[in-house]
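Only one protein chain is missing from this complex, and each of the others stays in its spot.
And now, chain A:
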Amino acid sequence: MTAGSPPPAAPAATSPSEPARLVGEDATAALMLGDDALILSHRLAEWTGHAPALEEDVALANISLDLLGQARTLFSLVGNEDELAFLREERAFHNIQLVEQPNGDFAHTIARQLYFSVAQEIRWTAVAGSPDCPTPIRELAAKAVKETAYHRDHAWEWTLRLGDGTDESRTRMRRGIEVMWRHTGELFVPIPGLPLDEPALRAQWLTALETVLAAATLTLPEGPDADAWTAGGGRQGVHTESFGFLLAEMQHLHRSHPGATW
């Protein structure tokens, strides 16, 4: 199966009324945004049982489930959710490389979440307000923007506390911000089917990040960014080393027991 030929539409068991299927560029957009949400959801779920505190365990799981819900809605616009999540090969996933990056320490996870959530909130707001975007995606965006605002807030608050915390937390937060930075170049690469003013969105993103990082006594990393250089190829199905391991863990149950339910 390839991304270009999504599986035949099967009725979504969870939806009483069959949603209208998107085709062409609109389907590609839904798939790309859905892949971002699914893969980050999986990464965050890896924290379950391992977070620094029980309260944070629940917080990260909540965010993970929000993202999973977004992914399910987007996938259901394209085809069968399970087939899209569990039966595609690595090259058929179109998520940006940022969301597949390993969790690292807690500060790495927060840095990844900060970069992504700030961007996602800006994107959902723009999509919800743009009549040129596909209607089903606009509807999802209008709903998801409230969830995403909370995700951004969570990452924002932790960035402040880690950045402006102890020497140790500051060192780790700065490292997280720097390590994840090189994967942010793809955040505002134009998405087919979503005619948005990406440079304007990116300017908003930079402004927001400068604000929070300044308050956290940190600065945006120097050096190459999306304008000059990007390591990204995620939108083209090119992924980083750890992605194959993520897929193996995420997909093996479904592949071992096709069609299993509980």
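Throughout what follows, a residue touches a chain if its C-beta (ideal position, glycine included) is under 8 Å from a C-beta of that chain, and two chains touch if they have at least 3 such contacts; residues count from 1.
Note that contacts and distances are computed from a predicted model.
Student: When one chain of this assembly is omitted, its UniProt record names it as which of these: "ABC transporter permease", "Stage II sporulation protein E", "Putative tricarboxylic transport membrane protein" or "1,2-phenylacetyl-CoA epoxidase subunit B"?
Tutor: Listed in its UniProt record, the absent chain's protein name reads "1,2-phenylacetyl-CoA epoxidase subunit B".
Student: Of the listed residues A:E89, A:D105, A:D153 or A:D197, which contacts the missing chain in the full complex?
Tutor: A:D153
Student: Take the complete complex as the reference. Which residues in chain A touch the chain that isn't displayed?
Tutor: 52-56, 58-59, 62, 153-154, 157, 161
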